[in-house]
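For this view, one protein chain was removed and the others were kept in their places.
Here the chain labels run A and B in written order, and each chain numbers its own residues starting at 1.
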Amino acid sequence: MKLKKIAALLLAVLMVFALVACDGSTNETTKKPEGGNTPATTQGNQGGSELAGTYEIKVWCAEKMVDLTTNQIKAFNEKNTDGIVIKATVQNVSEGEAATQMITDVDAGGDLYCFADDQFARLVQAGALSKLGTQASEFVTTNNDAGAVKAATINGEIYAYPMTADNTYFMYYDKTVITDPTSMDKIIADCEAADKQLCFDVGNGWYLASYFFGAGCSSDWSTDKDGHWVVNDTFNSDEGLIAMKGMNKLMSSPKFDSKSNAAEFDNGAAVVVSGTWDSSTAKSILGDKMGVAALPKYTVDGKDYELGSFMGYKLVGVKPQSDAVKAAVLHKLAQFLTDKDAQIERFNTANWGPSNLEAMKSDAVQNDPVLAAVAAQAQRAVVQNVPDGWWNLAAALSAKAKETGDEAALKEALKTYNDGVELLKNLKPGLLFVGAWNGWNNAVVEDTYILTGDGDVLSLTLEVPESDYMGGRIVNNGKWESDKGQAQVTTGKELIKDLSPEENGDNNIVFVEPGTYKITINTTNNEITLEKVG
Amino acid sequence: MKRYTDMEYLRLSKGRKFLYKIAAFFCAIPRGLKNFFLGIVRAVVNFFQSIGREFADIFTTFVKGDWKTKLSYLVMGFGNIARGQILRGLLFLLFEAVFIVYMIVAGAKWMSMLPSLGKVGPHEVYNAVLDQYTTEYGDNSFKILLYGVLTIFFIIAFIYTWRVNIRQNKISEQIIKSGKPLKSGGDDLRSLVDDNFHRTLLALPMTGILIFTVMPIIFMILVAFTNYSGINDGYANNLFTWVGLDNFNTLLAWEGAGNVYSATFGEILSWTLIWAFFATFTNYFLGMFVAMMINKKGIRLKKLWRTILVLTIAIPQFISLLYVSKMFDKNGIVNGLLSDLGVIRQNIDFWGSTAHSALLPRVMVIVINIWIGIPYLMLIATGILMNIPADLYESAKIDGASGWKQFSKITLPYMLFITGPYLLTSFTGNMNNFNVIYLLTGGKPINAAASSAAGSAGYTDLLITWLFKITTGEGAKYYMASVIGILVFIVVAIISLVVYNLLPSIKNEEDFQ
Partner (left out) sequence: MNYYAIVNNTLEFIKENALIVGIIAAFCVVAITVGMWKVFQKAGKHPWMAVIPFARDYTLTEIGSTGLIGVLAYVILPILGIINLNGIRYFYDLNKGASKPIYAILFVLGTIFLAIALFFHVLSSIKLSNAFEKGTGFLIGLILLPPVFLLILGLDQSKYVRSVSTSLGLKASRAISNTLIHIVLVIMAIIWLVPFVCIVLQSFRTETKPDGTMITWIVPDVFPKKWGLDNYINLFKSDFVDWYLNTFIIAAVVALLQTFIVLCMSYTLSRFRFKLRKGLMQFMLILGMFPGMLTMIILYRVLKDLGLTEAHAVPGLILVYVASSGMGYYISKGFFDTIPKTLDEAARVDGATRAQVLFKIILPLAKPIVIYTVLTAFMAPWGDFVFARYIAFGDSSGMNAAVGLWKWLTQDMINLRYTMFCAGGVLVAIPVAVLFMCLQKYYVEGVTGGAVKG
């Protein structure tokens, strides 16, 4: 008995504590949920003294950059004319970790953080990136390389600032062995003649994509705001077959090796396909013999194709803020940290290739052979925009190309790849219309009505049967939001009953008469159009 | 099936005995299950009966009690104070006060929002003056769920305390009627270190467990019925709501979009069971074997061998396992050694899968687990072996039994008998053995059919590493992780209960020998 009392008392203490704690949170519900639309006076430009003040922020960047970033922020404090003083705690958080941590808990994350572009889509989905205003978007588009801007854009809106553009691969080679670095066949022949290895890790999806891009295929996966895939994958095609044959030719050579690592130059390699991270290794081993070039052309059936590559970018993101002034300050700082001078500084300190167009043209960058190769390769590079599950599908392709050059088998492998892509795609079946007449069933795809379409506008033609309650709404598969129902219908309001929220708590679209209807939704603003077609 | 008496059993041939034992085992399973279910039914019936009794008791106490008791129904503790038990009375009163205040200020609000888990999510606001997009935050589904549940607990605690209050009044009345003195506050305090010392001792640990283990588990079970994920995180991005049994449907669906989950789940479940089985039993028998070897008379430097083996336990796993996994890497030391010896020309990818199977990584994982696990088992087995009376062995040797016979007739049954429960906990522990798998392979090689939406499960993933991947993976689907956690629990619970109930019957068979 006493034990229970003690336990109960302790629970009481906990409750009191919870009471204290949650008192603070009750204040959060008192903000008005409307989007404020104050008339635009000076569009885009912030007045000087509005932003003045001292701000304490947390900045996350890679270990190499901690000192540099601290200095840059100090420089910002001195140089800015708005009276902004930033007190920054710069913490050493690697790019991958920053992304994961922001996704796990946005609130506890850094106000400014650096991340790699492959996490971009996930960060936007998790609400961890603050959208750029008009002026900031202009800053990004005018100053940076097109690929970098694309990497920071989703659905036409920019959510981050590009910082570097150098994560791609190209060819390091031994000048004394390789006579013609522009033709893959000649390179293979040279290596075989000199009995040296050709190291190109085509077993890895990241590298093998070069063959496919060279042949003209693409694999571009983007998610729109609602989380469904917009996929453009053309690997399963004749061009894809050409790429497979090219890979098979490469991998059948006895001098082919799959270790894409510049240390292999020590082990009897003459060619290593690798990236900027290996430049110092390659330089130290080969010295003057080192040659760097963009990837060569490969030949299949007499035609030449230039090998493409994936390109990775590093971006700087701003945590979403609820205070517009602080947001403005952070964006200003972010722009300062990613403008031409800052990027050149980074290049000078750590050899990070800039994404800023002017910086790329600067002498310092052009004179570095590695970065010149990067710039050359960048012409044919493609932003990496594939989901996690894609890599294994790709690896299976190269495993098959290694085994055989038989056309039928290669085609079979491409088809298997395509099936895998379809599977990956369909896991997010997008928007559905669920109605009372199908049991509100949105768990089984076959029983639901899928809205399809290109780009932002999706539509569906649907037969509404006669029943007591002809109500339904548009949802994402598995969710049950309340913002794609009656309130969103802009055209065709006369076709549905106008019910008050008390009667229609779930915001359903309740049709007046049975019949065939066409339902269209614009996914950018969630506006729904209804038409009766039968 | 025929049941033999002891005498008949002993007369059976060896083969017959074996068959009989197997048959007995299988017959015991339905019996065990039947007992299990009957047990549950009985427990439920008892529960409802006792609830009924409580209500009856409350009613009769009210009717029969004096005015002090009746007033205590409203003001807790009044009866105690009126009868001179100040300490107890004050405690009750304080509790009631706190409860009422809490419910008025916050509790009612949380409870009201519990069914919907928040209505107003975060919105983007455009500030044209500063050209900035800011976010306005609304309700916090997570907090609603958390505090709502805590409030429910609080209410339950209150009801229970109120009941205790009533009962105390009734008992006090009876004591006064019979003329004995009531316990005073001082008596209560003294009993805390004597009669009720167990309560004092248990108070702190149980509180900790309650808050830091029970509450999170209940919360996570509830999460399985919502769509709480990284995207619907309840505050910064989107609110989350109840979705009922949808998640279970998705996981166990055979058709449609949920197909990926169920196929992956089946595969991972079967590998988990296989892994747990092999990991437990290889370690067990090999550990026993090693212990016996070291224990043998005539082996010198016993302590040295044990110390060396035990080094694996002493060094933190994340270092040793990480390094071992790098040792077997495609460019690692083992491959280097093998190619230097000329045994292989091209490096073996120990952790990769071939077109046909992922057998090699799985075997590697089991083998390396032996490396980790034998020292534990060896220690335990050593202790037990030292306890087996030596004269058993002596008499066996005189009877002419060979080494193998001694082992299977004396050592093995004894060990099994004593460490039976340990084997069970070891089995379930291995099912949840996160460290070994995660550090050695990270769950790779990745299963191509299990896409990133389903956590990118791999061929060496256990249910628990899969759970971890889902938690930290694409979209951070916490709700899926909860569902899987619940299913893991169910599987483990079933296995434990069934085996536990079977153990006594097996034990009896052992006594024959």
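Here is the rule we use: contacts are C-beta pairs under 8 Å (C-beta built on N, C-alpha and C of every residue); 3 or more make two chains touch, one makes a residue touch a chain.
Just so it is clear, the structure is predicted and the values come from calculations on it, not from any experiment.
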Which displayed chains the hidden chain touches across the whole complex: A, B
Listed residues A:71, A:284 or A:348, member touching the removed chain: A:284
Hidden partner chain, residues of chain A it touches: 21, 58, 60, 62-64, 89, 91-94, 96-97, 101, 104-105, 108-110, 261, 263, 277, 280-281, 283-285
Residues of chain B in contact with the chain not shown: 142, 146, 193-195, 197-198, 200-202, 204-206, 208-209, 211-217, 219-220, 290, 293-294, 296, 298-300, 305-320, 323-324, 326-327, 329-333, 335-336, 338, 341-348, 350, 360, 371, 379-380, 382-384, 387, 418-419, 421-422, 425, 428, 432, 434-435, 438, 463-464, 467-468, 471, 478, 481-482, 485, 488-489, 492-493, 496
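Simple rule for what comes next: only the chains that are shown with their structure count from here on.
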Residue numbers on chain A that touch chain B, as the complex places them: 1-12, 14-16, 18-19, 22-23, 25-26, 28-29, 31-46, 50, 100, 103-104, 106-107, 122, 125-128, 130-136, 227, 259, 320-325, 327-328, 331, 387-389, 391-393, 396, 399, 420, 423-424, 426-429, 443-446, 477-482
In the complex with chain A, residue positions of chain B that touch it: 91, 94-95, 98-99, 101-102, 105-107, 109-110, 119-120, 122-140, 143, 147, 150-151, 153-154, 157-158, 160-161, 164, 168, 188, 191-192, 196, 199, 202-203, 206-207, 210-211, 227, 230-233, 235-238, 241, 243, 246, 249-250, 253, 255-258, 260, 331, 355, 446-454, 456, 472-476
